[in-house]
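First the structure, in the form of structure tokens, and then the observations on it.
The complex appears here minus one protein chain, its other protein chains still in place.
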Amino acid sequence: MQIWVIQTLNSLSLGGLLFMLSSGFALIFGLMRIANLTHGALFMLGAYVAATVVRAGYGLALAALAAAVAIAIVGGLIERLILRRLTGNPQGQVLATLGLSFVAADFCLMVWGGDPIPINTPAMFRTPLQLLGLSFPTYRLFVLAVSIVSAAALYLLIERTRLGAMIRAGVDDMQMARAVGIPASRLFTTVFCLGAGLAGLGGAIGGPIFNAYPGLDGEMLPLALIVVILGGVGSLVGTFVASFVIGFVYTFGIALAPDLAYVILFLPMVVVIAFRPTGLFGRAIT
Amino acid sequence: MTQRAWLPPLVLLLCLAVFPLFAGEYFVNLGSQVLVAAVFASSLNLLVGYAGLTSLGHASFLGLSAYISAWLAVRMGLGHAVTAPAALLLTTLIGMAFGWIALRATGLGFLMLTLALSQIVWGVGFRWVSLTNGDNGLSGLTRPQPFGWNLEISNNYFWFSLIVAGLSVFLMSRFVDSPFGASLRGTRDQPRRMSALGFNVWAIRWVAFVVSSFFAAVAGLLYVYFHKYIHPSVMSISVSAEALLSVIAGGSGTIAGPLLGALLVVVMKNYASAYIERWNMLLGFVFVFIVIFMPNGVVPGLRHWTRHWRKDSP
Partner (left out) sequence: MSNRREFLQATSGAAVTLALPGLASAQARDDHVRIGLMTVKTGPLASGGIDMERGLNMYLAERNNMLAGRKVQLFVADTGGTPANAKSKIQELVELNKIHVLIGPLAAFEALAIDDYLRAQKVPTLSVAAAEDMTQRKANPWFVRASSSSAQCAHVMADHCAKTLKYKRMALIADDIAYGQEMNAGFQRVFEDAGGKIVQKLFPPLTAPDYGSFLAQLKTNVDAVFLGFAGSNGFRFVRQFNEYGLRDKVAIVGGMTALDESVLRNMGDEALGIQTVNWYSAELANPLNVKFAAAFRKQFGYDPGYYGAATYVNGAILEAALNAVGGKAADRDGLMAAMRKTDILSARGPVKFDSYGNVVGDVYIRRVERKDGRLVNSVVKTYPNVSQFWTYDPKAFLANPVYSRDWPPAKNLES
């Protein structure tokens, strides 16, 4: 009984983390139809930036903010300098982001070296939460809370602000959106910055759990892909729900059948694209 | 084909044939690796360049073929005469199944599906230890001795690879120049029109997928014979990505493109890493550069630039 409770909590917190990871990817994919394969590297870069800030003595909150801003800027540069030259060439965009992920990963190795850099859990979250005779890391529940708040904030942004209206219009029909005067160019840059910033934020928030280390990008990217595809392109609700579905599938799957870890992880994605391309909530990706 | 179009490939083949006679063993071995990469990249090009389907999971076919051959040799003690056709056959069958799944989508969906399928194969390779020996890989493999020809000698292996690679590339070029190849290019450029004309676009693509997986399996055999060792990392995304880079860099939609691209990537990887510590970053930059400035690849890109200098470009 106890194990099920802990695994459920694990699933929820992993789901929250996955949402923090995937929301940026979903946003960019949904609006710009760019599968940003640099996303994992941006997440990792966010973790490294946060680690550096925390090591310098500042708190996690400031570190997370710094990471989000720094990565948002990087995202903006990527969009302006590179992706912009490849408009109308989706294959080129995917490949360019793939190349950039190599660059970003090697950059992290160059600057921070090969050792994993821990991010210390903020002092207030260090003692485990005691619940029904079990202990559970308080920080993970905090991450869950942060993800729910982020989801709510993003939802409000998309549904209630002007920027959100422009994004929704663009997701629905980019050409029409342009025709009614939405500045596509600026919108794209803004959204890419936002998506990248979310990746950086995710890396910072996930830092105390994963730490910053070389290879983090390669582990995170497939998860983001799986979540977004499962949830459905263009749907933030889909990404949110899918994050938790995958959180459960992964946590319980790996406990019950560890040998099939990768199969369990990727099978939903295969099934979705092959048999229900709209995912749980979204529209078809092709 | 124009009258003497067979001349340049023949010249190239002859140059390569005499190459081992004046190059050191290291370069001969490097050449063998280039040939393996060339076959692999060419097989991927059938999908990317001629069918217009970008795949990020091609390494799974290379790996499956290599593993099947290795497994049958090590665990069942079978000789190469059996393991080679078995590996090719089984991998192609898996290619048929994967193709059926992956072609439920096109474009980005297809890319994701190939990626997912390849990750599943990769994960199974690592975790199903009783089958694949997991992270230790399968070692103790041998090279075949076709008609008593000792392929353990580097020069011999180079010539063997050259023959296999030459034959494969030739067959692939006949394939794309055939009427089927023309319809394949049609589905790449104008799928709806082709469909309207009564072509079964899905079936055409599926056939291309299967043929491409077959040639990837051939590359897999060349690979495992060369290394005499197989490890699950051969089925990772980076291997697929490198092949994709070779195709894009050299020029998709041409026969020579992937060959040149494979040469570039293999040489750069081996060479650059000896002299430049940040060669991964260099690889990434080269990737981005080629995608932006030479989107059709180096071969057409160079042609385009040299056109500015020459007045007599046809």
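The chains carry the letters A and B, assigned in the order they are written, with residues numbered from 1 in each.
One rule holds for everything that comes next: a contact is a pair of C-beta atoms (placed from the backbone, for glycine too) under 8 Å apart; a residue touches a chain by one contact, two chains touch by 3 or more.
Here the structure is a predicted model, which is why all the values come from computation and not from measurement.
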* Residue in contact with the excluded chain [from A:Phe210, A:Phe240 or A:Phe281] -> A:Phe210
* Structure fact -> For chain B, residues touching the missing partner are 1-2, 4-5, 7-9, 11-12, 15-16, 19, 23-27, 29-31, 33, 126-127, 129-130, 134-137, 139-140, 152, 227-229, 231, 233-234, 251, 254-257, 259-260, 263-264, 267, 269-271, 273-275, 277, 279-280, 298-299, 302-303, 314
* Asked: When the complex is taken as a whole, what residues of chain A touch the one chain not shown?
  -> 3, 6-7, 10, 13-14, 17, 106, 109, 113-118, 120-121, 126, 128, 130, 135-140, 209-211, 213-216, 218-220, 250-252, 254-255, 258, 261
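Assume only the chains that are shown with their structure count from here on.
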* Computed distance of Cα centres, chain B from chain A, in Å -> 33
* Structure fact -> Per the touch rule, the chain A residues reaching chain B in their complex are 33, 35, 82, 85-86, 89-92, 94-96, 98-107, 109-110, 218, 222, 225-226, 229, 258-263, 265-267, 269-270, 273-275, 277, 284-286
* Asked: For chain B, which residues count as touching chain A in their complex?
  -> 54, 101-102, 104-113, 115-117, 119-120, 122-124, 126-128, 237, 241, 244-245, 248, 278, 280-281, 283-288, 291-292, 295
